[in-house]
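Every protein chain of the complex appears in place save one, which is left out.
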């Protein structure tokens, strides 16, 4: 009878592929867990250690093997193994849960923003959304959509607060503005409807507000010019870039949702060939540029930056601003939305904007 | 960073809250919690003295609006005193400079 005859078949395999070669190579092997077949058919968990005894010239004479009863220890190890498996399962489950949550967040986040902007005749559009944290649903929003045969509405804004509650307001705001504009595309009327909805929805101790600028584009196919009418509530002024850049002031427009009958500021302008209107949220202008929390990028710097890119089509301007946002690094800790609407410059550059 | 501190004192016209330090999303609820403990009688005025406020973000602004709603619900009045330039700029952008009575200092706010 050979030693391996005591082992289970799996144990024999293990013996031949691991135990025996190691014993040959090392001269000894310790603490290998195997099972010995008992007379009654049961199995006895054991720990086996073996050492080769060599003769005076180094030739192997015999193998000394010690067998320990390892029933208790094996039970303990199996418990450990079960716990490890359980912990592993739990970790996998947690990871899967997290992935599902991320997917759900991504879908919700996408529902807050248009997947693409619709083509607007005679107008080039570009947008960018910077998310401060992938785990945190954004509170900024923008959209562009047709309201009738010839006019398009656009809006951009920022819901006060962060997280899922803010995202819920963002969603309500986006779809309210879209519905309101189909009913009556007048900018003040759309913001007033939104104000009513927010007031009605968030009564009591948990008021919710947003800043918003809402506008209507009316391209005149004959002249190639685009008439813009907009209204703003609590939102930083839009920038209008032609040869240079200037704010389109909308002073005194109140945050949407604060008062039952607020005042919204209006402005009008006409975009000619090469002119661009830039809407942005204050993540951009409030980005920290110094050690100090109060040293911010600011309106003036933004105007100078846009003036430096005046004449560029919306896509190029948004691209440049995206680079600026990236340069802010940690200084940019808020969501930021950008929306640029421009009339392509006439001449060959129209066909090749970049 | 300077931590937020809110101190309360009573004047003839009503309570004055001095807000000092950075007022942001990490602590904006402190104002609301504090207001819950104040009893405001109709016709009185709550003055928020912001002279020592070094920073205010959108959560801080939201807390100011919540304070206004709270005070109005009690049929009382609210005023802001000594608003720092940075915050005043934001209040103008969001149009709140028109709905909050603004005063250069607490004296002026409690006199009128």
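Miscellaneous remarks
Note that the chains are named A and B in the order they appear, and that numbering of residues resets to 1 at the start of each chain.
Everything that follows uses one rule, which is that contacts are C-beta pairs under 8 Å (C-beta built on N, C-alpha and C of every residue); 3 or more make two chains touch, one makes a residue touch a chain.
Rule of thumb we're sticking to: contacts and distances are computed from a predicted model.
Its record in UniProt calls the unshown chain "Hydrolase", which is the match among "Hydrolase", "Phosphate ABC transporter ATP-binding protein PstB", "ATP synthase subunit a" or "3-hydroxyacyl-CoA dehydrogenase". Put simply, the hidden chain is in touch with A once you look at the whole complex. The residue from A:38, A:83 or A:346 that touches the chain not shown here is A:83.
Contact with the omitted chain, checked across A:74, A:128, A:196 or A:293, is made by A:74.
Contact with the chain that does not appear here is found for just one residue of A:28, A:148, A:184 or A:300, A:28. For subunit A, the list of residues touching the undisplayed chain reads 2, 4, 8-18, 20-22, 24-26, 28-35, 47, 73-74, 76-77, 80-81, 83-84, 87.
Here is the rule we go by: only the chains that are shown with their structure count from here on.
Listed in rising order, the residues of subunit A touching subunit B in the complex are 158, 160-162, 205, 207, 209, 211, 233-236, 251-255, 258-259, 262-263, 265, 282, 293-294.
In the complex of the two chains, the subunit B residues touching subunit A come out as 1, 22, 25, 54-55, 58-59, 61-62, 65-66, 69, 86, 92-96, 98-99.
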